[in-house]
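The complex appears here minus one protein chain, its other protein chains still in place.
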C-alpha cells in the first residue's frame, strides 16, 4: 500500500473528519487539500466557520502531507501547531492546503493555508510540526 | 447583562460547541473551564480525542476567559493560538481551562491547558491572543 | 518623512541591531530584508548562528515590513512570533526576509524566512503579529 493510499485509509478512520463533513479533494506527495462546507453545526457566535473547524482541517491536511512523505508503514502525530486568523471565514466553503516545508527522519515541518473556494482569500495560516512514528515503534 | 452572562449567551450561539457536546463547567472572571466527553464523532485515527477537538475547546475557554475581562458590550475574536500536544488524549473526558495572563485594552493574552477529568494529566497547552471588539465598533 | 525613511531611522536607533552587525539590504513597502554575517559573538555551542540571532533579525525584518505599511507617524511593536528551526544555520551569511501577509488597522500579520546568502536554503520560518501604535496614542 502506497503512503497516499495509507493516508486516505487513515483519514477515513477519523470520526471527527466525518463530523466536519471534511473531504480530501487533492492528494499528492507532500501536498494535501481538504474541503469543508458550512452548515450550522460548524459555526462560531456570528455564524461563520469556527476557528476550531478551520484549524482542524488545516492540521489534518498538514498531517497527511507529512505522512505521504514518510517511509511506508509510518504513522504521524501532531507535535504542535500555530494558527493565525487573518480574517473572519465568512464564506460557504473553505479549503485547507497542507504542504511539507522540510521532511526529516523524525520531524516534518509543514505549512497550512485555509482559503475560500477560489483559493484566493486567505482566512488562516498555520505552521505545524509533525512527528513520524516508525513502523517498528 | 454582566460579561459572564454575555459570555454564556455567546457560547450558546456557537453551533460548533453543540456539535462537540462541549459544556461550560466553571465560569469566573478571567478563568473558564469547558468539558467534553469522548464519542466516535470526535476521534482521530487511533480512537482518541482529535487534536482539533482539544484545540477547539481550549480556544473557546481562552476566548470567554478574555471576554469575561472586557468592558460590557464587547465581543471577542481569536487573533492566533499555538497548541502543544504533550501526550495522546487517551481518556473519556477532557477539560480545557482558559485563563487570562494579561488583559489589555485591545489585546488579551491567555493560556489554555487541556487535561483529563482529574485535571492532573496534561494533554495539551495553548497560548492564545484575543482581540477586543469594542461596543462602538 | 515617508514610512520607509521612518523605518530606517527607527532601525538605526536599535542598539541590538548594531550588536548583531545587522544591515538592511532591501526595503520596499511590505517587504524588508536584513543580513547578518557570522562571527564568534553570534554563535551557539556548535559554532553556528544562534537561534536567537536568527529570530532577532527575522523579527526586525517583519516589524519594519509591517511599519512600512502603516500610516505616517505610526510606530510598531511585536505582539508575538513563532519560529521554526528547519535546519542548523551552518553558513557564513544569513538573510531574513520579512513580508506582510495582511495589514490591518490595528494588527499586521507577517511571515519571515531566514536563508543563506543565495536565499535558497531555508534555516527558519517565522509567523509574527505586529501592532500599530498610532500617531495620536
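Note that the chains take the letters A, B and C in the order they are written out, and that residue 1 is the start of every chain.
The rule is simple: a residue touches a chain if its C-beta (ideal position, glycine included) is under 8 Å from a C-beta of that chain, and two chains touch if they have at least 3 such contacts.
The structure presented is a predicted model; accordingly, all values stated were derived computationally and were not measured.
The absent chain, not drawn in this view, touches the displayed chains A, B, C throughout the complex. Among C:3, C:65 or C:79, only C:79 touches the chain left out of the display.
For the options C:24, C:60, C:100 or C:132, the residue in contact with the chain missing from this view is C:60. By the touch rule set out above, chain A reaches the unshown chain at residues 79-80, 82, 106-107, 127, 129, 131. Taking the complete complex into account, residues 82, 84, 86-87, 101-102, 109, 111, 122, 125, 127, 129 of chain B touch the chain not shown.
Even with one chain removed from view, chain C keeps its contact list with that chain: residues 10-11, 13-16, 18-20, 40-45, 50-53, 55-57, 59-60, 75, 77-85, 88.
Note that only the chains that are shown with their structure count from here on.
Ranking every chain by how far its Cα centroid lies from the centroid of chain C, the top place goes to B.
The best fit of Cα atoms from chain A onto chain B calls for a rotation angle of 180°, in steps of 5. Of all residue numbers used at the contact between chain A and chain C, over half are used by both chains, marking a mostly same-residue interface. Centre-to-centre, using mean CA coordinates, chain B is 32 Å away from chain C. Each chain gets one centre point, the mean of its Cα atoms, and the points for chain A and chain C are 29 Å apart.
Residues of chain C found to touch two or more other chains are 82, 127, 129.
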